[in-house]
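Omission of a single protein chain aside, the complex is shown with its protein chains in their original locations.
Should a chain be cited, it is by its letter among A and B, assigned in written order, with residues numbered from 1 in that chain.
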Amino acid sequence: MSDETTDGPSGPVTTLATPIRLDFDFTPGVAQSRFLRGLEQGKFMGQRCSVCGKVYVPSRGSCPTDGVPTTEDVELANKGTITTYCVVNVPFAGQSIEIPYICAQVLLDGANLSFMGLIQEIPTDEIRMGMRVEAVWVEPDQLTPSLASVRYFRPNGEPDADYDTYKEYL
Amino acid sequence: MPESEALHASHHLEYPYSRSVGPVIGAFLTGLRDGKLFGVRSPGGSVIVPPTEYDPTTGEDTGEMVEVGPGGAVESWAWVSDPRPKHPLSRPFAWALIRLDGADTALLHVVDSGGPDALATGDRVTVRFRPAAERIGAMADIESFVPEAATGGSAR
Partner (left out) sequence: MSPARSVRPVAVASFAQAPNLRRDDQHNEVEMLMPVIAEVFGNIGITKDDVDFICSGSTDYLIGGPFSFVTALDAVGVWPPRAESHVEMDGAWALYEAWVLLQEGVIDAALVYAFGRSSLGNLNEILAVQLDPYYLAPLWPDPVSLAALQARALIDAGRGSEDEFAAIAARSRKDALGNPKAQVAKDQTVATLLEDPYVVSPLRRHALPPITDGAAAIVLAAGDKARQWAPNPVWITGMDHRMETHALGARDLTSSPSTAAAAAAAGVADGPVDVAEIHAPYASQEIIVREALGLDGSVTVNPSGGPLAANPIMSAGLIRIGEAANRIASGQARRAVAHATSGPCLQQNLVCVLEGE
């Protein structure tokens, strides 16, 4: 590109900022609403598949294996097993939790699907697979239909779960 | 518990893109920053505005930059009486495809004609740039186009 087309004090333009912002009003549908309403009551609600019998939490309304609607609601225990975890040391923009922190997959008792949770009240070098944990909820008057109702999971003092009880969920 | 009431939550996606523009688009944007309009010449002789790295019809690499405008003719237009939040103007305006003098393709922008009756296909319009201090090398450096008749001739 020749210089004579630019007689301004700066050089040629080489980048263009093109910020995009899109706003949404999201509605979760039947199954996820059941899970969220459960959180509002301080409970973990899952759904069972009528074909294979597996319990999914949170449920999206279908068994991912059989493709059939999951219509049976199941209340799950407030405790479960850590199947795997990671200790986060990487800072990122918008981070609200102090690093290092533990992020783990929690398999609630009665569920056939683990989900991600924050683990607290344990030093990061003591976290291990098989550890038994329980959910710590917000105060009853602060419960909302969202995962913000669950503050975090913490060890509940039970002996570690046998590897065989969760090895299918790794 | 009113289960029949649908839950909903607002959220937004936000991407702070910063794109490298290359020499062809870059030359056009540099021109905007400097208060000029450019097209690019294709091997077949057409002048493409806004410039692309290739001829949109033949796919051949384009060549040198050519200054175009500042005036041109309206090839098509559409009146927006109720501008949306992200539209270029917040008062009623016309979108227009403008064939700038010297160009063989049309530029999409807006014409600030004041009302739909003040604009017709074929009308001559001229560019109204933002003040130099506000120009950064983006399409928004052009505030709008205005009917040439309103300005008594071309204006920078």
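In the analysis below, contacts are C-beta pairs under 8 Å (C-beta built on N, C-alpha and C of every residue); 3 or more make two chains touch, one makes a residue touch a chain.
What you see is a predicted model, and the numbers here were worked out from it, not measured in a lab.
If you put the hidden chain back, the residue from B:L37, B:M65 or B:A106 that touches it is B:A106. From the set A:T65, A:Q95 or A:Q142, the residue in touch with the chain omitted from the display is A:T65, counting the whole complex. When the missing chain is restored to the complex, the residue among B:F38, B:W77 or B:F145 that touches it is B:W77. Although one chain is not shown, part of subunit A still touches it, namely residues 16, 18, 20, 22-32, 60-69. Residues 6, 8, 11-13, 17, 19, 21, 25, 29, 48-50, 52, 56-57, 75-81, 84, 86-88, 95-97, 105-110, 116, 121, 138-140 are the ones on subunit B that touch the missing chain.
Definition applied: only the chains that are shown with their structure count from here on.
The geometric centre of subunit A is 44 Å away from that of subunit B, both derived from CA atoms.
For subunit B in complex with subunit A, the touching residues are 1, 3, 6-21, 23-27, 29-31, 33-34, 36, 38, 65, 67, 137-138. Across the complex, subunit A meets subunit B through its residues 1, 5-8, 10, 12-28, 33, 36-37, 40-41, 145-146.
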